[in-house]
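Encoded as structure tokens, the structure appears first; notes follow it.
A single protein chain has been omitted; all remaining protein chains appear in their positions.
Order of writing sets the labels: A, B and C. Residues in every chain begin at 1.
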Amino acid sequence: MTPLDELLLFSGLTLVFLLLLGRFSYAGKVATVFYGGQLLFLAKMADRIVDGSIVTFSLQVELFGQQMSWRFDALSWFFAVITLGAGLLSSWYASGEWGERFRRRGGNLWLLNVALAANVFSMLILLGSGDLLALFIGWELVSWASFLLMTVAGGRAIQAAMRYITYAMSGAMAILAGIVLLWSHAGGLQYGQIIEVIPQLSQAQVWLLVALFGSGFAVKMGLLPFHLWQAAAYAETPGPGAAFFGAISARMGLYAIILVLVQLIGLARLSELMIPFTFLDMRDLWAWIAVLTIILPTYIALRQSDARYLLAWHGIGQGGYMLLGLVMGDALGSAGGLLHVFNYATNQAVLFFAVFAVMFRTGTADLNKLGGLITRMPISFFAMLVGIIGLAGLPPMNGFVSKWFVYRSLMIEGEPLLFLGAIIGTLGTILSVYKLIHNTFLGQLRVEHVEVREAPWSMVAPMIILMLLIFATGVAPGLVLDWVALVQSAVGLPVVENTLGGVELASGSLDMLWVVGVLFAGFGIGALLFYSGGRTRQVHQLDNYAGGHFLTAEIRYHYSDNFYAGLMHLIRPWYRGSFVWLESTLGSLLGIAASLIQRLYGALHPSIYLLVTVVVTLTWVLL
Amino acid sequence: MSIQTLLMELVLMPLVAFVVGLFMVLMLRRIGAKLQRRVGPPVMQPLYDIVKLYGKKTQISHGWMHDIGIVMAVGGYVAAETLLPVPGMDGIADKGGLVTLVYVMMIPSLGLALGVGQCANPNGSIGIARALTAMLAYDVPFVIVVFGVAWYFGTTNLVDIIAIQQAGGVAGWGATAMPLLAIAGLFALQGMLGKQPFEIYIAPAEIATGPMVEMSGKYLGGLFVMQCFQLYTAGVLYVSLFLGGGENWLFFLLKVFAVVAIPMTVAFLFPRYKTEQMIRLMWKWPVMIGLLGLAFVMH
Amino acid sequence: MNTIVLTVVLPLLAAFVVPVLSRVSPLLGRLLGPLTLAYAILLTLQVWLGMEGKPFSIALGGFQPPLGINFYVDRLSLLFTFLTLVTSLLLWPWRNETEPRQYALTLLLAASACGLVLSGDLFNIYVFYELISVASFGLAAATRSGAAFAASLRYLILSGLGSVLVLCGIAIVYLQTGTLNLAQLSQLAPETLNTPLGMSAFALILLGVGVKGELFPVNSWVPEVYAAASSRVSGLLAGLVSKLAVLVIVRLLVLLFQQESALQLMLILGLLGAISGELAAWRAKDMNRMLAFSSIGQLGVIFIAFSIPGKTGLFAGLALSLHHLLVKPALFLLAERWRGSLVGLRGAGLASPVAGGLFVLLALSLVGMPPLPGFWAKFLLFTGLAAQQSVIYQVALGVVLLSIVIEANYLFRVVMNLFQPAGDNSVAVTTDHGWLNLGTTFLLSALLIAGMLLMGPLGAWLEGVAMQAADPVLYFDTVFSVSAIH
Partner (left out) sequence: MKEIDIPIEASVDRNRTNPLARVFDELVRFCRSRSMFMLHYCTGCGAIELPPAMTSRFDMERLGIQPMVTPRQADILLITGYVSIKTLKRVILTYEQMGSPKYVIGICSCTVNGGMYWQSYATAKQLDQYLPVDLYIAGCMPRPEAVLEGMRKLMDRIRSGEADGWKDYYRRYDWYLGNQQHLFGDDWQTPADVIGEASHYDLAGPGTEGEHTRLLQQCQKPLEPQQTFFQIGGSLEVKGESHE
């Protein structure tokens, strides 16, 4: 038994356990322990991963001349850690009162747990794939498992899931096309064979391959222009599912991109592929897609009035940073991109947890119907605060470090416009997440929320763990950067030489230990100054300046709607919904074609077709 | 560098920043007075204000985030000062660099935003919304400038940037090499300091000073302290990027005060722009100038 | 060995006896058909074990081929005989108002299908083909509703015209070669049929047989008939009869028409069928029509697969055919309980979770989700297509991929509908066939899962079948070197 055997078996066991016994009330808790067990197995292979060796799966399948194998290298391991971490915490979150309430409200908790386990299991299979066929199988399993989880909520979630599966199937088919193309050239689908055959392919063929694989993987990542499905699909998934999706699910696309475009095809080859009629090459194209993916979804997030949708849209945008860092291809950039996978996962998970904790207590995630909950749910507030600082990429949380890496890479590589785009995205994120926390936790507490309490421990505990993680990896990013360096060497990218606090560079280094230390020293001085002043006294929220007006609880004076009115006044015309238009146009065209064809089939005199066809065919044959 | 010197620097740098900042506030008010043909406040007026505010008997709080917001607003700048080299003192400038500094400078704003948020005053929230929008506006030219400077000097380490400039004399200054970027930087500076015409988020007659609406006593005092730091930081940063930093304290302070005097003077000559006007202006002229400057720098 | 003939003879006999017997003893009449079929299956298995993988030929009536007619038994034909009998048994019309007549027709269908599969000569194939037609007309109209009659009439006209075309084609072949024995033709074909005239013969036969094979554009009877006929009949027609038609064409392609243009013609028609079927299914409003259009699409894909030259195409096509043969009848059986508007199906899956679950499984396999068998069949097709140099094959690859996307969309729209909580106006229809149909579906699904688990050996075995079928020389040698037994 290799550690990978144990891991996959145990993961499968978790799934089977939930399938069979998932209806018992303790099942969620047991499953959480099981996820913990999976993490242990993952930890067990850590020493081999650190050695740079590969952990193989004992079972190999040969079908139709295709050898299929599974193995874990540092790349798989890195993503698997995040996957299992997200699975563990999501399951924990769902195992207590949240799940109880969900079930009592008519939700199918069993299905939710099973779907979660199926997602984790299939992701592990995908991450372990040792050849392209295994990759495709894993890919499809993940797609359908996600679909299952998306449909748990029913109602609007179903529509979102349908949209997802259409996109996902299109993407999968593009990937399949790429795979069979490669197969026809290489005669096999082992990574080694493909690395050998790629240099022999013509530019046009590689172009086609990159386009097929790229667009397929981009669908999962939610990269432009395939991003439309993601927000609704993730946001409508019930609590822990949304957190899990938000944290890691879309990153499977990134994993595949790293595997195929970086490891198999190689970034160098990408920059040889010119785009016709422009001065850009394929790599620039990817970089620009990444930047557009950062900007557009982020500014769509800014307009959302539902906290879940807001977060989901940001999830799409943050994917852009990872890709951007990665396609820069240097040690800093790719380290930043990979680090951001981890950092973002922690941030997004904690944010979704906090939002669903609020939903748990108040019954709504509508940003215009909340406010002032900080006095009622301080831990959730703090969790969201830590999350938004991380998501926006401000020190001292971990999101800053990964973005810093990406920015520095862009600076060193001399990409001012990409840099500008990335920063504009960050600024938009800051605006949007402030709106999130302001409208939820700050401002006026509504009368109907006076009795609200902090979420139960089963929901708070995962948040606290994530907060600690976010802060710890923000102060000491070296902890994760060590893993990232392993991944880089496994993938064949230049390896970042990190320190515990960040990175040492001749052209400007980063040491978060110092930065955070000084920041907190500054806070200390600020606190000293503050608390040396007179004694404070908290006043009631209605004791508030309103130009001499007497405020009462019935008056809603929380400023939440149209939050960035001035900005929106200027940029609202820029939201043209072009992608939605494009999507619906395609749909309509297909619909028109379909109804024409249906009419064709419904014709009254089908024999005429027959005769016409005969005549046409014979003419074709004889001429 | 011994640990004692470092510790001393870490204490001294914010302290110097505060003192210099007090005089900048004074200069701000004096310039305004001069332009309006008044006498203006006495020399110690900024200090009087702060002491008075801290010495208020009742301190009205709206909750713990309100308190912590002020702590963050002041503390963030205290931290930022240690990342900003001044003559004879580098602090921990080489541990963070330009990008880190830019982001650490956002912490006070974040703290303030959170604190104001808990005040539950719509004027305050509107003010913050506008302030963040303003940040979106002026940061675009600002990051162009940052990028240009980092590219030109090949580093983001402020100590190195200053050293390179000083090695070349006045001809080596960033402003000489990158005049267009320096101009774009001035625009950004104006926005960053929130001075007219870009002070829509304060707008006293409309939204009752926006973020400050519920600030009393030491809360307001904290903001006054923050303003000192803010003026100082912006000025020193500009001097470090474009005017060769400080060879010695005399020249250094001269340059810094001169730089800060520009937006202050401009401030009293202009009315207030609406938010969208501000964005449009910031995204048009300084960005164009900045990109042009960047093009010159990079080729 | 020659007991294989009994698989044709016994059901045929039974078909004539059943109506009479039913009058004497309804119970016997009821049991005769299934028993006959079961016995025939046994015989087939016996032959299978006995032949040890080597093909053989049986000359009928004492005359040696090419003068006499013969049955050619290789793994492919035996496989299809087996499948014919099993499918007929599984889809046996157990309970029906017009029982004896239906029994007779089903038996007739089974007998003639076996004959068609085994026949080694073109004219016999035509005869059996006509017999199948007759049986299927009767079956299609068996529900005796107005719609069923209208649909059957449509089917009848098209099918009749098709038969004429086939006959014309056969006439041209005879004109060119002077024989109708397949083995002999396989030898003469390279010289005599590799002409425009030969090609036109193929085109005529393709279009004629294509009527049953749901080939575009002569398939417009399909949605009408499947919507009106009972699910078992639909399953039989969609699952079995269409495959038999395809089988005929495949035999002709392997033995007679090896020119590239023949393959291309089939490819183009298959392509059009695939995309048009899936698109129409996407718009379909009720279950049976949707499945009918989907069946057109699937058959299109099968035609595309068979148009890949060489063993690859046969292998892929066979895999796809088998998969479709397994899945489509199962889906039709499920559809029996969910007849009517798709919108009205809300909550039906919640009402009967087993059926719903089976539908999901079958749909997933149809869409080609790995590692279900459907994926492997499609994978074979894709690798086959990708290996071809010609652009049109690449186009076909794209089209098939697109059609899968559309298919996934409409199938899972239905699935979602099934598992949504029921609205007020939806009535989940269940007939009293429920458990029988469900049991059959369950069996077929179990086979599917078994296929998935045994994919390795199954694939290897199927490849052997394809290899054998793709060899015209073997065919000739088998027929002419082996002495007839009678």
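Throughout what follows, contacts are C-beta pairs under 8 Å (C-beta built on N, C-alpha and C of every residue); 3 or more make two chains touch, one makes a residue touch a chain.
Quick caveat, the model's predicted, so the values are computed rather than measured.
When the full complex is examined, the chain removed from view is found to touch A, B.
Contact with the chain not shown here comes from a single listed residue; of A:Asp281, A:Asp306, A:Glu413 or A:Glu454, that residue is A:Glu454. Touch with the chain omitted from the figure is made, among B:Asp94, B:Glu214 or B:Glu276, by B:Glu214.
Contact between chain A and the absent chain runs through residues 97, 100-101, 104-106, 360-363, 375-376, 378-379, 445, 447-448, 450-457, 460, 535, 537-545, 548-553. Take chain B: the residues that touch the chain left off the picture are 29, 33, 36-42, 44-45, 47-49, 51-52, 55-60, 63-64, 204-205, 208-209, 212-217, 220.
Definition applied: only the chains that are shown with their structure count from here on.
Chain contact summary for the complex, chain B toward chain A: residues 10, 14, 53-65, 67, 70-80, 82-83, 92, 94-100, 103-104, 106-107, 110, 113-114, 117-123, 125-126, 128-130, 132-133, 135-136, 139-140, 143-144, 147-148, 150-151, 154-157, 160, 200, 208, 213-214, 217-218, 221-222, 225, 274-276, 279-280, 291, 294, 298.
Here chain A touches chain B in the complex through residues 371-372, 374-375, 378, 381, 385, 389, 393-395, 400, 404, 407-408, 411, 414, 416, 419-420, 423-424, 427-428, 430-431, 434-435, 437-438, 441-445, 501, 506-511, 514-515, 518-527, 529-530, 532-539, 541, 543-547, 557-559, 563-567, 569-570, going by the rule given at the top. Against chain A, the residues of chain C that register as touching in their complex are 154, 157-158, 161-162, 165, 196, 199-200, 203-204, 207, 211, 217-223, 261, 265, 276, 279-280, 282-284, 293, 364, 367, 369-371, 375-376, 379-380, 382-383, 385-387, 397-398, 401-402, 404-406, 408-409, 412-413, 416, 419-421, 455-456, 459.
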